[in-house]
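Please read the structure below before turning to the comments.
All protein chains of the complex are present and in place, except for one that has been dropped.
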Amino acid sequence: MKKFGRGMATIMFGFGYGEGFPDHSIASIEIKEDERIVIRTAAADVGQGVITTVIQIAAEILRINPNYFEVVQGDTHKTKNSGSTSATRQTYFTGNAVKKAAEDMLANLYHYGSLEFRSNHPEIAIEDGKIYMYDDPDDYITYWEMAERVKERGEKLEAEGSFFPVTYSPDENGQADKVYVAYTFLSQVIDIEIDTDTGIIDLLDVYSAIDLGKAINPKNVEGQIEGGTVQGLGMGMMEDQVIRNGKTLNAGMTDYLVPTSVDVPKFKHYLVEEEDSEGPFGAKGVGEPTLIAAAPALANAVYDAIGVRFFDLPISPSKIKKALKEKEENS
Amino acid sequence: MTDQSKRIKDYFCKHTTRCTIEGVKKSKRFVGHDVLKADAWDKVTGDAVYPDDISFDDMLYIKIKRAVHPHAILKDIDISRAKKVQGVVDIIVAEDIPDVRQFGLIIRDQPVLIAPGEKMRYMGDALAIVVAETKEAAKKARDLIKVKVEELEVITDPFRAMEDDAPNIHPDGNIVITHHLNRGDVDTAFKDSAIVEENRYQTQFIDQLPMQNEAGVALYDERHGVVDIWAATQWLHDTQADVAQSLRLSKDQVRIIQPTIGGAFGKKEDVSVHIHLAIAAMRTGRPVKLCFTREESMITQSKRHPITIINKTGVDRDGYLTAWETKFIGDTGAYASSGPAVVHKGMYHATGPYNCPNLRGVSHAVYTNNTYAGAMRGFGTAQGAFAYEQQMDILAHKLNMDPAEFRLKNIYKKDSITPNGQQLTHSVNAEETIKRVMELSDWKGGRK
Amino acid sequence: MQITLTVNGEQRELEVTPYTRLLDLLREDLGLTGVKEGCGKGECGACTVIMNGELTASCLVPAPQADQAEIITVEGLGTRDNLHPIQESFVEAGAVQCGYCIPGMVLAGKRLLDENPKPTEKEVRYGLSGNICRCTGYAKIIDAVMLAADKLAVEGSDSND
Partner (left out) sequence: MMRKSPMKQESRQTISGVDFKEYFQPESIQKALEIRAEYGDQIEVAAGSTDLLVANYEKLHEIKYWLDLVKLDQLKKIEVIDNELHIGAMVTHLQLMKSDLIKKNLAVLAAAAEDVGSPQIRSRGTIGGNICTSSPAGDLLAPLLSYGASFKLQSTEGERIVKAEEFFTGPKRNSMETDELLTEIIIPLTDNKREGSWIKVGRRKALVISTLTLAVVLEFEGEKIVKAGIAMGSVAPTPVRLKGIEAVMVDQKLTDLDYKALGREVKASINPIDDLRGTKEYREDVAVDVMVRALKEIERKVSS
C-alpha cells in the first residue's frame, strides 16, 4: 500500500563567518585595451556560480554586456584574499567587493571621461562601453580606448574594492549585538508516498519559498535550491557513512548512496525578493539554507504518512518497516 | 513562435514564481536575469581542466600509506621492501621531515606524517609518502610497507570520549570546545508552560561526496624557491597559509593555483593533498601528482558531524514558545578541522526562526577515533533543523494546531531577537516564506 | 599489446596493457580528459563514453576489450564555438554546476535521444540513472535533455523543409 504524506519545515541560516571572526573579500577590476574587463578575486567557484554572479554585478554597474568580462579566479599570486567559498558568503561578501570595485571603476571612467571631454560628470554619459557627452552621442570614446589613454598617462584603468562588515564575538552566555551579518530564511513543503510493503519513500513534490533579498541570477538560485534540497533529502533518507570501531564499512559509492535522477522529486520555487539586505542589490546568500529544511520536512511528511516519528537519521526503509510492524502489533 | 519553440521557452519559467515587482526587475539589465554561466561552455565540452587533468612530462606519482589502526602508537615502519620496487623514487617518512609542523583549519592538530612513538588517531592518518615513476609502482610499494603498532582503546563515540577514564586522543583532553547559550529564565518558563516536549535526536556521518576526489599536481621551482601547487581549495589564501606554516616557508614561496573545482560542499576546506605534494615536489625536484581514490577520500577527509541533540521545548496554551533548552554533542572525530565552529553554530540556530524568550544551551565538540568531521553545507544547522523542526511539528500536533499556523505564530519578524541576542533589524521575511510556500503547495492545514 | 580503435571518428592504433583501463587510455594516452574518474567502480557515471553505440563505464573496460571498438567521448560532440544541441541545451538550461558529471551526462542524454527522440520526463530520468550528480539535484539536467529533444526536433523539421 502507498501512503501519502506531506511535511513542512522552515529554517534560518545566519551567513558569513560571523562571531567576530574577520570576514572580508577583496576584488579588483581592470579594463584592458584589448576589449576585456578582468575581474580578479580569489573566490572559489565550486560550481555554484560566483564567477557568473560577480560578472553580472560588475556588468550592471559598468553598464556593459557580460560577454566582455573575464575572471581571474584562483591563484594566490595573482589575486587577493576573498575568503572561503563557505558560510554562504560569496555572493554577499565578494559580490559586494566586486560591486565596490565596479563603482570605483565607474567613477574613474567619469573622471577620465571628464578630462577627455573637458567637462564634468553630469554632462557625461556612460553606456555599453562608450563614454560621450549627452549632447553628442556620436563623438564617443570606448572603454578600451580610454584604457589605452590612461595607460599612456602611465596609469592603469584599474579599481579595487573590498567589503569588511563587522560582527561581534558572543560572550560566555552566547550573547552579542551582531553575531551574523544577516539571515536567510526558507520554507519548504515536501510531498511523499511510503510503500508500506518495503518501507521505501517515494519523493513526489518539493515546494520552496526562500527569502533571499534578491536573486542575482534566478536560474542559478533554482539550481542551488534543487541541489541543496536533494542533498538534504539524501541526508534524510539514505546517506550514512557507517564507521564501526573507527573503520568505515561503506567507503565507496557502491554502498554510500546518494539520490539518482530517478529518486529526486519535482520542484516548484518561490523567490521572495524584497531587496532589503546589505548584500549587492539587496541579495543574501542561498548556498547552505537550501539544504537545511529538507530532512526535517521529510521527517514531518513521514509522520504525516504513517504516524511515526523518527529521531535518528537517515530514515531508512529498514527503520520505516520496523516502525510499521511495531505500530501494527501495538494497535 | 512555433509550438516547439514555445515549449522550449516554457523550460525557463516552469519552476519558479518570483515576487519582484516587474518594474524593478526591468530596471536592471543584467542583475536578476538568467545570464548563462560563464564557465558552462568549458564544462560541456570537456575543456575545463580539473586537478587530475593536469600532467607534466617526467611526472612522478604519489600514493600515501595510511594508518593501519584507528588508535595506536606507531612502533616501527619498515620501508625496506617497498624501496626495492622498480620505479620507486622516494619514500618519505616522518624522520625525513623533522621540521615540518602540524596543520589544521582552526586548531593545528593534524600531523603531516606520523612518526614512530606518535599516535595514529584515525584510519586516514598518513604514515609515508611513496613517490614513483608509475602509479602501479607507487601502489605496490605502498602495500609493501610494513608497520608495527601498539593498539590503544578505540573511542567510537563522544559519550565514551567524555568519560573520566577514557584515554585522551589529544594531550588536552577529548572535549575540543564547549559553548553556552543563556537568555531569560528557562526554569520558571518551563514551569509555566502548558506543554513541554523533550526529545533526543541523532544525526549521522555524511560524506559531502563531491564528484571529484581530492587531487593535485605540484612542481618545485628551485630557482625562485617557490612550490607551485595545482589543487582545489575552497579558501585559496588560507590553504596557502597553512601549507606555508607547516613547511616553514613564507607565503610567497607557496603558490596555489586553483584548477576547475569538481564540487566541494565543505570537503575542500581542509588541507588534503597539498602538503604531501609540496614535500614530494621539493624532495624529488620533479613534478608530482597525487589523486585520492573515492575510498581514500571518504576515509581520510572531513565528514558532516554526527550530532546528538537533546531539545526540551515549552509552549503556552495559546501556542507561543516559552522556553527552549538544548544540548548539542558533536562527534568531531580524530581532528578538530571546522568542528570547533560547526557544533555551536548548530546550537546558535537551535530554535530555528522562532521567537523564544527563554533559552539555555550547551554544546561540546568532542574528539573520537572516527574520521574527522568538519565543514559541510549547513555547518551544524542542518542537524539542528532536523531536531527543531520536528519539535515544532510535534508541538503543533499536541496543540491541535495546523503546523503552518503554529509556525506563523512564532516566526521571526523584524526586530525579533535570536538566541544570541541579535536583534534582526532588516531583511526578515521568514513569515512571507511560510505564506508563499502554503500558497504554492496549496497547503490545507495540518493533517493527522 | 596492440589494439586498434576508433575514437571520435579517428582510427587509432595503440600499445596497451590490460591494467590500463579504457578510461586511462582515453585520458592519458589520447589526452581526452573530458572523460572523468569519480569512483573507478562504475557507480557514478563520470567516466561514461559511448562504446559501440552504447553507454559504457570506461573505468570498467580493460583496454584490450576496446580493440576494434568505436568510442565517442564528449570531445567528439561539439566545440566551444560549435556546440552540439545537447551541449547547448545544458548551457541554456542552467544544468551545469561543478561540471564534473557533465561530460557523462551529456553523453547519456545524447545516447537516449539517439534512440528515443521524444522521451517523456520519466524516460529521461531513467536514461540518466547511471550518472550521479551531486550539485544540481538533476532538475535542470532533466530540463536540458528535454530541451535538447525539442531543439533536435526543430532542427530535424527545418532540414525537412
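By letter and in written order, the chains are A, B and C; residue numbering begins at 1 in each of them.
We adopt the following convention: a contact is a pair of C-beta atoms (placed from the backbone, for glycine too) under 8 Å apart; a residue touches a chain by one contact, two chains touch by 3 or more.
Model, not experiment: these values are computed from the prediction.
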#### Entry: Contact list for the unshown chain, restricted to visible chains
A, B, C
### Query
Hey, which of B:I169, B:L247 or B:I299 is the one touching the hidden chain?
B:L247
### Task
Return the single residue from B:G117, B:G173 or B:G285 that touches the missing chain.
B:G285
#### Entry: Contact footprint on chain C, counting only the chain that is left out
1, 17-19, 21, 40-43, 45, 48, 51, 54-57, 59-62, 64-65, 67, 108, 111, 126-127, 129-132
### Task
Just the residue numbers, please: which parts of chain B touch the chain that's not shown?
80-81, 83-91, 96-97, 99, 132, 134, 136-141, 144, 222, 247-248, 279, 282-285, 293
### Query
So which bits of chain A touch the chain we can't see?
196-200, 238, 242, 249-250, 254-255, 257, 259-263, 316-318, 321-322, 325
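Operating definition for what follows: only the chains that are shown with their structure count from here on.
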### Task
List the centre-to-centre spacing of chain A and chain B in whole Å, with centres computed as mean CA coordinates.
17
### Query
For chain A and chain C, what's the span in angstrom between their mean Cα positions?
29
### Query
What whole-number Å value describes the gap between the mean CA coordinates of chain B and chain C?
31
### Task
Name the residues of chain A that each touch 2 or more other chains.
46-47, 49, 219-220, 222, 228, 231, 252-253, 258, 267
### Task
Two or more other chains in contact with one residue: find those residues in chain C.
38-39, 41, 44, 94, 96-99, 132-135, 139
### Task
Quick one: which bits of chain A touch chain C in the complex? Just the residue numbers, please.
46-49, 219-220, 222-223, 225-231, 252-254, 258-262, 264, 266-267
### Query
If you look only at chain B, which of its residues touch chain C in the complex?
2, 4-5, 7-8, 11-12, 14-15, 34, 36-37, 39-50, 52-53, 55, 136, 208-213, 260-265, 293-294
### Message
With touch defined as at the start, can you tell me which chain A residues reach chain B in the complex?
### Response
6-14, 17, 19, 42, 44-47, 49, 51-52, 55-57, 59-60, 63, 66, 69, 71, 73-77, 79-87, 170, 172-180, 182-183, 185-189, 191, 205, 207-211, 213-220, 222, 228, 231-232, 234-236, 239-248, 251-253, 256, 258, 267-278, 280-282, 284, 287-288, 291-293, 295-297, 299-300, 303-304, 309, 311-314
